[in-house]
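Note that one protein chain of the assembly has been removed; the remaining protein chains are unaltered in position.
Letters A and B mark the chains in the order given here, with residues in each chain numbered from 1 onward.
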Amino acid sequence: MTTTLWLPTPAASARRRSRSVIPGFGLTMGFTILYLSLIVLIPLAGVFFKAAGLGWQGLWDVVSSARVLAALKLSFGAALIGAGINAVFGPLVAWVVVRYEFPGKRVLDAIIDLPFALPTAVAGIALTSLYAGNGWIGQYLEPMGIKVAFTPLGVIVACTFIGLPFVVRTLQPVLEDAEKEFEEAAASLGADRWQTITRVILPAILPALLTGFALAFARAVGEYGSIIFIAGNLPMISEIAPLLIIIKLEEFDYGGATAVAATMLVLSFALLLAINLLQAWTRRRHGGRS
Amino acid sequence: MRNSLIVVALLFLSSFLLLPLIAVFTEAFRNGIQTYVQALSDPDAQAAIRLTLIAAGIAVPLNLVFGVCAAWAVTKFEFRGKSLLVSLIDLPFSVSPVIAGLIYVLVFGAQGWLGPWLDAQGIKIIFAIPGIVLATLFVTVPFIARELIPLMQEQGTEHEQAALTLGANGWQTFWHVTLPNIRWGLLYGVLLCNARAMGEFGAVSVVSGHIRGLTNTMPLHVEILYNEYQFSAAFAVASLLAGLALVTLGLKSWLEWRHGESLAATRRY
Partner (left out) sequence: MDIQIRKVQKHFGDFTALDGVDLDIASGELIALLGPSGSGKTTLLRVIAGLEFQDHGQILFGGEDVADRAVRERRIGFVFQNYALFRHLSVFENVAFGLRVRKRSERPGESLIRERVLALLDLVQLGGLERRFPAQLSGGQRQRVALARALAIEPRVLLLDEPFGALDARVRKDLRQWLRELHRKTGYTTIFVTHDQEEALELADRVVIMNRGAIEQIGSVDEVYEQPTTPFVFDFLGGTNILPIELRDRRALLGGTEIAGLRDSIRPNGPADLYVRPGDLRLTEGHLPGFEVQVQGVQRTGPIVRVVATYDAARDPLVIELPHLHHDVPRFKPGARLRLRLMQFSVYPRHEPRPPRAPVTQPVLIGRERKRERLG
């Protein structure tokens, strides 16, 4: 065997001693950090930088105004209710899709992702046309005294719409994994259906449910496109926080817009963190997977 | 039990998901095919379609490169702060699109930090196409990376190591070994990324300035038409986007059905 092809190259041996033989760490890591910094991190940090420039008093003045408070309350409240509705119907839909065979199941499974795929503006005008007083659904609700379009209720409907897939899709794999064991546990221990659900299934899917809830909530808090059409955007009543940011921007009130944005970011990060901790705690306790 | 659960699920899904979809197409054709064609052949509508294609045409490839690089760095190497990096990649998902638009206004806008300097150079970013592209980039950053990271994590590095022992260099290893292993996951990510890029509304709305024929994307054009009470035209343009959504969903289901084993094991969003 010849070694002549393998002339010694005293090239940087330190580099070769790096922790992995796979090449490209510097290049890919460098590009990742650079890109993420330029597109996401530095501009996002700008919000906090700008907000810091306003000072605590300046921030407080903006955020404590009645209109901003109402908008924040609506955005977070509707998102919470929407995520809550999904936390009830999401598991049900996931269960039906995982558990049962019926005609059209594949279409149903695919359509669950519609809120991901359908542009929010399209969803917005479609929901509005459905729930308006003369719409397909609105015409039945209105005589009962339920007004959805152009009220906070409409905001909740939109929040539910966009959040649904988050809950269903995080639950689906967990249910698929554990389905068989549930059945066997129930059968072998003689538990009735209700006991199986509350004692076995719910604890097992709880971490995933919390994850889905958190994702749905986070998405709904910041949602704009699918809400503004159906909300009616009445100040103090059905005006969401993201819209308020746009209004302030259009008035060239950059400081005000930034203050609202920073508040939203901090609030939703804090809530996400709290839910993550809660989820970690649940997972430790019940050993389920997220 | 079984049937009632199915019925409840179906009712819930149809009222929340299916009906809006049907409504879009019904409203689009309410005033006949004539109005529909007219709405789409309108020069402003054409310009909006073009701009949407441009924005997605830039944002998707850039995020593709980013997604592959990020997934390579995260899955092929061990380093401190990895989970922090993964969280940062996901960050745009938890930021309101409106805030995504706002941050670029703060940086590049007329009153922004770089605004006066850009103005002096004659470069327009906000209320122009670059701003729209940037906003689209921001909201679609995580899509491809998020699909690839769990997939490549699962696949490990043994194939790459095998290629290296056989004498392949880094690029050959990626091109001939890694890429074929992740191609379906990559396509899946591109599909979702593209759907979001073409449909993005909030972020783009902030930076666009809504100049008809110049800085209006399709979703923005839908909004303008709707606010002008041209409902049929608005729904006509919207039906194109809804069609895009349906194609995306169809391809996505096909990928999951046909190549499910080559996609990330758990579907996360």
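Methods note: contacts are C-beta pairs under 8 Å (C-beta built on N, C-alpha and C of every residue); 3 or more make two chains touch, one makes a residue touch a chain.
Everything numeric here is computed off the predicted structure, so don't read it as measured data.
Asker: Out of B:I22, B:A110 or B:A168, which is the one that touches the chain we can't see?
Answerer: Answer from the full complex: B:A168 touches the omitted chain.
Asker: Determine which one of B:G32, B:P61 or B:P180 touches the chain that has been left out.
Answerer: Missing-chain contact among the listed residues: B:P180.
Asker: Counting contacts across the full complex, list the positions on chain B that touch the omitted chain.
Answerer: Missing-chain contacts on chain B: residues 158-159, 161-169, 172, 176-177, 180-181.
Asker: Tell me where the left-out chain touches chain A, residue by residue.
Answerer: 1, 3, 5-6, 8-11, 13, 16-18, 21
We adopt the following convention: only the chains that are shown with their structure count from here on.
Asker: Chain A to chain B: how many Å between their CA centres?
Answerer: 15
Asker: Quick check on the complex: what are the chain B residues that touch chain A?
Answerer: Touching chain A from chain B are residues 1-2, 5-6, 8-10, 12-13, 15-21, 23-24, 27, 62, 65-66, 68-70, 72-74, 76-79, 85, 88-89, 91-99, 102-107, 109, 111, 113, 134, 137-138, 141, 157, 160-161, 164, 169-170, 173-174, 192, 195-196, 198-202, 205-206, 218-220, 222-223, 226, 231, 234-235, 238, 241-242, 244-246, 248-250, 252-253, 257, 265-269.
Asker: For a test of understanding, state which residues of chain A touch chain B in their complex under the given definition.
Answerer: 19-25, 27-29, 31-32, 35-36, 39-44, 46-47, 50, 89, 92-93, 95-97, 100, 102, 106, 108-123, 125-127, 129-130, 135-137, 157, 160-161, 164-166, 169-170, 172-173, 193, 215, 218-219, 221-225, 229, 241-243, 245-246, 249, 252, 254, 257-258, 261, 264-265, 268-269, 272
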